[in-house]
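Have a look at the structure that comes next, please.
For this view, one protein chain was removed and the others were kept in their places.
Going in written order, the chains are labelled A, B and C, and every chain counts its residues from 1.
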Amino acid sequence: MLQTLLQVALTGATMGCIYALVALGFTLTIAAAGVVNFAYSEWVTYGAYIGVTLVAVLGLPLWLGLLLTVMLCAVLGYGFQLVVFAPLEGKHFLTTVSATIGVALAMQAAATLIWGPYALTLPTFFGSGSLTIGGVALFPHSLLIVGMTVVLIAAMQLALTRTDIGLRLQAAAQDPVAARLMGIPIRRMRTLAYCLSAALAGLAGFMVAPLFVVTTTMGFGLMLKGFAATIVGGWGSLKGAVLGGLAVGLIEAFGAAYLSSEYKDSIAFAMIVVVLLLRPSGLFPERIAEKF
Amino acid sequence: MLRIDGLCAGYDASDVLHNISLTVAAGQIVAVLGANGAGKTTLMHAASGLLRPRAGAVLLDGAPITDLPAERIVARGLSHVPQGRRIFPGLTVQENLMVARTAATYRAPGGFAAALAEVRDLFPRLAERRDQLGWSLSGGEQQMLAVARALVARPKLILLDEPSLGLAPLVFEAMFTAIASIRARSGIGFLIVEQNAEQALRIADYVYVMELGRIVAAGLPADLAQDKAIERAYLGA
Amino acid sequence: MRIGAGLLLLAVLLPLFIGNNYQLGIAHQALILILLASGYNLLLGFTGLVSFGHIALFAIGAYTSAILVVSYGLPFAVGLLAAALLTGVAGVLIAIPALRIKGHYLTLLTLALGEVIRLAIRGMESLTHGAAGFTGIPRPSVLGFTFRSGTELYYLLLACVVLGVLFIARLERSRFGRAFKAIRDGETAAEVCGVDTAAMKVLAFGLSAVFAGVAGGLYAHTMRFISPEFFSLSLTITLLAMVLIGGRGTVLGPVVGAVLLTVLPEWLRFVKDYYLIVFGLAIWACTMFLPQGLMGLAASVVARVRRPA
Partner (left out) sequence: MTALLAVSGIRKVFGGLTALDGVSFSLAAGQILGLVGPNGSGKSTLLNVLSGIYTPEAGEVHLAGQSLRGRAPHQIATAGLARSFQNQQLFAGLSVVENVLVGRACRLRAGVLASIFATPRFRREEAAARQQAEDLLALVGLGWAVGASVQRLSYGQRRLLEIARALASDPKVLLLDEPCAGLSQSEANDLAHVITRLKVNGLAVIVIEHNMRFVMGLVDRIVALNFGQKIGEGTPAEIRANPAVVAAYLGGSGHAAH
């Protein structure tokens, strides 16, 4: 009984961490530039594919593959800022949505051309074995995901609140006009946010790849979970994205274990619906300052 | 110090400013008075680079800054304290001040620490609120923080847009007193646009009166108070 | 008007030039999608409400008609009517939270609702045959006449499309069309002008859902096979693209968009692998450079030609 419970909790926490990373990257551009990026799914997918290419095809060691993947994804984010997002500044929500959907479709199709229609795999850092402690199977890779997420989120929190650039990024997100008056180049801050966002997507894609297989649609499924995490946690709140991601991962794992695995994928959607209907501002809404 | 020459500006289909010219000498406090809708805030935006003027020039220390974007004008020594304060709501008081640092902050003797000490002297309340988030401050505290942020950038001149807006009379009287003392100790000049004529007249060295996007009167505070130009601008002839 | 009449003439004569049943099948699809996209345009283009769950209503329509006709032996007309009614009610139900929830929240809510409905259809196996799909749906038959041949079916669908498009054209020129567009361009201003914005939004949701329901019912009886996979998010994206590329907020925009995006993949078969790349980039380019779509482009060309005269 207890073992099953722990096992499910571990599974949920692992996926929750992945969702948290996805949601965090997704939320960054919402917070920093007010942009809902529907091409985010492809950033995750490309992260996984770039990882596979570097490790499985070019034979680089995993750690180097991970590092390069994150860096290449950051470059991808930079390219996006130049080509896709800069011309979208100040445009209507529907325009941003449809433009990024279009780019996402093209990228997905391009991925099929580049990497072929078949699922690929990425090895883990620790082989495929698992430790069993007290009847609970521990996959070292899951532990790595959890540990890495915790460290990363702590590091990001520190960077955002303790460094100059982090504070400036926050300032530019909270009030772009005031930020300009403080001499903060907001365009550059946005670019930074896009790079960070893409790097997080790449990391999530790379880390989740060994758990499943790499396909052209993997990012889309993860982005939908990221949506759910964002809605559950509170729109545009970084803290909310992390908590929301964990919540979605855990609820999904417990739902699949104790209710029905058939409906596993609907749980996240049901959460979106329920949360939006009951509390449109999310479970952990960021305090928004009064306009006066 | 600051010279505005034949400035015209507006938004979309409407012209707001018509041929505005004014000067602020080093260490001078100049007030621009006028009723709501006279174009005072537009003047501030055009001066600080938030709005690109249609014609005319803005010169700081003789160098044109007309076409520079706002984020580069700060580095030239012109700080703009916008209407409504625009404190970063999710940053603490200390973080709001940290974000306002520029190269000039460090060029000045004592660096950021000296700037902070100065702010603490002027507004002890801010030191008490150091770790509170921006949104939780009262209107008066926000106005103090907004001025403090400008001071941290070590400007030569501060543009101050309606510092009295939404504040209780006692609070903004204190604010104007603080402005006068900033000028007295550090020689920073001010261009203040204000609706509350009495307070502005109290500390200003020179006053312009705006009406419907034009300057309709200018002079020493005492002279203007005499000839009722201000009252006309506010209440009609 | 003249463009519409021209298109209608082309559509009536089309079967004369179509060689085989395969091509006729494409034409059937295009007609059904015109109906679906026109209804979606009421919401997206006229009223400015971005819903990503519209395909679920299409699915409800298809399954309702299929179940009633196949499992309960009711006539086609009853199935289609029930599909229209049920989706209309479902649309109104979606509209209720939509009165409070706006912008991206509405988009994500409807996206989630759509997926939940699709997964629910897949889950209710006894009723819908689940993931395996629903087979053996009979051809439409009205008053004893069964639309057996592809050409007969074509004209039935065309008649429905003509009625649907006329409906929207008339609606556009009434107080309802103006109210929808006013909500899109400024909700508060519309409300203060005396437009009952809540009622109008419910109406827009309801009407567009009825279009989806009728399109769904026709789809089930035309294809004779439906499965949950068809009603996925990628169809939502295609639908969105049809309205945007054709021209949102215009009567003929969705018509042009639906035809184009149904026929184009067929013409571009030889570039098969690249088609989706081109398609994606076309959506992007269209939103960036042709915000009013092809109909908007046509209108501005016409205006430019006329002005000097």
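One rule holds for everything that comes next: contacts are C-beta pairs under 8 Å (C-beta built on N, C-alpha and C of every residue); 3 or more make two chains touch, one makes a residue touch a chain.
Every value quoted in this text rests on a predicted model; they were computed, and no experiment measured them.
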Option from C:Ala131, C:Cys193 or C:Val302 whose C-beta touches the chain left out: C:Cys193
Contacting the left-out chain in the complete assembly, out of C:Lys102, C:Arg139 or C:Lys181: C:Lys181
Residue ranges of chain B at the interface with the undisplayed chain: 12-16, 35-38, 162, 165-166, 168-169, 195-201, 212, 230-231, 234-237
Residues from chain C at the interface with the omitted partner, ascending: 167, 170-171, 173-176, 178-179, 181-182, 184-186, 188-198, 203, 207, 249
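Just so it is clear, only the chains that are shown with their structure count from here on.
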Chain contact topology (line, ring, star, complete or other): line
Distance-maximising chain from chain C - centres being C-alpha averages: B
Chain closest to the middle [Cα centroid of all protein chains]: A
Two chains joined by the most C-beta pairs in contact, as defined above: A-C
CA centroid of chain A to CA centroid of chain C, Å: 33
Approximate Å spacing (C-alpha centroids) for the pair chain B, chain C: 56
Intercentroid distance (Cα basis), chain B paired with chain A, Å: 42
In chain C, residues with contacts to at least two other chains: none
Residue numbers of chain B (touch at least two other chains): none
Chain C residues within the chain A interface of the complex: 44, 48, 50, 97, 100-101, 103-105, 107-109, 111-113, 115-116, 119-120, 123, 233, 237, 240-241, 244, 273-288, 291
Complex contact set, residues of chain A against chain B: 161, 164, 167-168, 170-171, 174-175, 177-186, 286-292
Chain B to chain A touching residues, read off their complex: 48-50, 69-72, 74-75, 79-80, 82, 84, 86-91, 95, 98-102, 133-135, 139, 149, 153, 166
